Each structure stands twice: as C-alpha cells, then as structure tokens.
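Omission of a single protein chain aside, the complex is shown with its protein chains in their original locations.
Entry: subunit A
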Amino acid sequence: MDIVFLCRFFKRNATFHSVFAWMAFVRILSITVYNMKKLGNHYSILKTLFFSLALLLSASVSMGQAAPAAPAPEAAAAAPAEAKGDPAAGKALFNSNCAACHKLDSKSTGPALRGVAGKHDMSWIYKWVHNSSEMIKSGDAAAVKLFEENNHSVMTAFPQLSETDINNIIAYTSEPKAEPVTPPGAGPPGTAAADSGISNNVILGALIVVLFILVIMLVMVNRVLNRVAEKNGLEIVTKEPGTPIWKAFAKNQFLVLVSTIVLMLAGGYYVYGYLMQVGVDQNYEPVQPIHYSHRIHAGSNGIDCKYCHSAARVGKNAGIPSLNVCMNCHKNISEVSDTTATADHTKAFYDGEIQKLYNAVGWDKATQKYTGKTQPVNWVRIHNLPDFVYFNHSQHVTVAGIECQTCHGPVQTYEVMKQFAPLTMGWCVNCHRKTEVKMEGNAYYDKIHSELAKKYGVDKLTEAQMGGLECGKCHY
C-alpha cells in the first residue's frame, strides 16, 4: 500500500494515531524500566530522568513566556506645531475632506500634499480650495497646469472650509514626515522573521537534544556500573537464552488465531478508511499565485463575503472576483497598515503581494494610470465538485439564506484558504436531513408547505422532506 495514503489516513484518524503513539511510548517506557532492573538501582536513575525532564519542561515554559514580550515601540516625537494653524485639527479635516483623493506622500487621484504650502501662496490656495474649476476657467496659469498634470480630474469645491480650516490643513501637511519607528535593539531586517519561530522550533530542538543526551547517558551509566561490578567481583546475572518469543508464539495456537482475527479486523479498518478518503480533498490548502489573506479582508476589515464573491447571490458559481474588484479598494490602498503585519508575514511581504496585483492588472502606482499590460492570475481551484453532481450557490445563499461559513468554515480566520468541508454526498445529505426550511414570508409556496407539513405530521419541514434527498435533484 502506498505510504502516502496511509499517512493521509493517519492524519484523518487522530484517535488511532494517538493510540499508536501511546503504544510506542509505553513500549519505550517498559524497555527502559527493564534495563534499569538489570542494573539493580533503577529508582535513582529513573528519578534523575524524571527530574531532568521536569526541569526541561519548566525551562521551556518560562522561555515560551519570555519570548513574545517585546518592548513597545516609542511614539515618534511630535513635531513642533506651526504658528499659523493647528495640525491636529487639520488632520481631522484632512482625513474627512481631502484624503479621498490626496495622500501626504504619494500621488493619488490628486497630487501629494506634503509641503504644498511651499509651492503656492496662501491666497492662491484659499481660492483653489473654494472653487478650483472657476480658476481653471479663468485661465490661471498654475491652476491650468495642475489640471493638466492630474488627468483632468476636477477637484470638488469646498466653500464650507473657512480660511482658518485651510490654515489648519496646511499646518498638518507642512509637518515633517515621521521617521519609521524601529523598536530599540532590533537587528537588521530579516533577523526579525527568524526570531519569530524561536519559541516552538528551539524548544522542540532542545527537547530532542536532551533526550538524545539522556539516551547516551543511560548507555554510559550501564557501562560504568558493569565495570564497577566487575571490579568488585560481583557476577552480573545474564539471562539464559530461552525459547525465542516468536517460536513460543507460533506454538500457542489460540494466540495465533486471536491475533490473526485482530490483525484482519484492524487491517480491514485501515483499508476501508483508506478507500473512503480517495477523492476527498478536505483541508486542501494549495499555494496561490498571490498570497490573499481572508483573515485581513473578511476578518479584520469585515468585508462581506458577497462583496467579492458577488456571483454567489445570483449564480451557480460563487465566483472568483476579477481583478477590477480588487482594484475597487487597492487603487487607493497600495500598502498594508503597520498593524496588519504578523509574526509570520511582514509588512514588506504583504506590500509585495499588492504589487503582484498591480503587475497583473497593469496599474502604475506612480502615475495612477493603467498601462494596459495585463497578465491573468493563475489561481488554483480549491473547491471542485465532480462533474456528475449539480450544485448551485444562489439556491443556498439567496433562497435558503445559509451563511457562507456553514459550508466553508471560519474563512475570516484563514490566512491561507483551505477546503473546510469534505464535500462528500454523505455530508450534503446529512445537512439536508437536519436543516429546517425557512417557510415564513414565502407566500408563493405556502400551499405546498402546509400540505407537506400535514403529510409528515410536523410543524417545521426539513430540506429532506421537501425532496432534498431525491437522486435527480443533484444528479442528472
């Protein structure tokens, strides 16, 4: 039998797996105890062994606790306030009025605004903010130049902003750029990523090393004791070679019969389990061409599943969003926020993945324009029903109103998407048997619902009673 299949089966049958591991552990323990007995003073050695193991465990626990306590980064020193306006009030105004089209340090729909006070004088800026189209029409040279430089996009007029408001905004845009804060004592980039894995891998490694040392020590202690016994003239009791165990086993016919039956049953169980998992792709978690994190988008940002998978509302297929859906937000969001990065994935990594999107869709970040050079993204399909079964998303999502998570699992926590459900027929049928149909507010089906309810003598119909178990509903 192919070892890989066996492995899959072991993975899927955690209980058996643990029983196997437990058996191995008990065997090791018994062998150790047996060896100790031969030496005559097994208690002290066993004690040492357990003592060192306890010591090791406590050490690893304290290490694990110490690892994540990193010093909090110091807040950047606040820049001195401009005499003319209040940068804090300006920030609030900027975020609510300007930030849709302007960023401080990079071009967006409009130009970057940091240091804009140095480019134009204040009276010109007041006029521009209050009504820029008027200035362009009147032929102001600087205004027309700006209009030409920014793809002829018209800036909304803000007559409601007073001159003090504009002063505050300008004070905010005149603040020097905050230096990227590095936590004190941090090494060069790259070391941080290696540090993150320390807690688990190092502890495991240390455990293995210590276990190995213990084994060697045992052997050495055995040798020393033997030598001591030799010097003192003690005779070491050696076991006389008796009948080999397998011969004794073969002679006992009852034992042979019982163990054959046990072996056949166990073998049958494994063969059955192995055959049943063929074609089931539960927990399939392929590497995608762009590392898209559902944890960030659906989890921390709380974007509705149907925002991107809009076809799930109306179509058979849930739909892999075309890249223009990504660009709805990522036209504006070209890098992740500092809080998005995790121990496993740095900010630079995530920014690189957004850049992959830009490359595929042909978006030039610098000029804020599409270059027209696109390349398709070769997503790897995860959920794939066989051709002989019909499944329709809209029927489940819109008509039945089932949450996406019912079948797809807690996707909002997945950093890498995987298949949650087995997608086998038994799994479908179980849900159809259990799920009660939402009958309220569906006047069109009132008659058939009441008739069926009377036929089965129930208040609530399940999907199975509605005919959800008929072969032809899904296989045709």
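Keep in mind that, in the parts below, a contact is a pair of C-beta atoms (placed from the backbone, for glycine too) under 8 Å apart; a residue touches a chain by one contact, two chains touch by 3 or more; residues count from 1.
Throughout what follows, contacts and distances are computed from a predicted model.
Student: Determine which name in "Amino acid ABC transporter permease", "Putative membrane protein insertion efficiency factor", "Spermidine/putrescine import ATP-binding protein PotA" or "Cytochrome c" the UniProt entry assigns to the undisplayed chain of the complex.
Tutor: Of "Amino acid ABC transporter permease", "Putative membrane protein insertion efficiency factor", "Spermidine/putrescine import ATP-binding protein PotA" or "Cytochrome c", the absent chain's UniProt record names it "Cytochrome c".
Student: Which residue from A:139, A:176, A:376 or A:472 sits in contact with the chain not drawn here?
Tutor: Of the candidates A:139, A:176, A:376 or A:472, A:376 is in touch with the missing chain.
Student: Looking at the full complex, which residue from A:106, A:131, A:226 or A:310 touches the chain that isn't shown here?
Tutor: The single option touching the absent chain is A:310.
Student: Any idea which of A:88, A:142, A:234 or A:329 touches the chain not displayed?
Tutor: Looking across A:88, A:142, A:234 or A:329, the contact with the absent chain belongs to A:329.
Student: Touching residues of subunit A against the unshown chain: what are they?
Tutor: 3-8, 10-11, 17, 20-21, 24, 27-28, 31, 35, 95-102, 108-109, 153-154, 160, 215, 219, 277-281, 283-287, 300-304, 306-307, 310, 316-317, 320, 322, 324-325, 327-329, 331-333, 337, 376, 379, 381, 384, 386-388, 418
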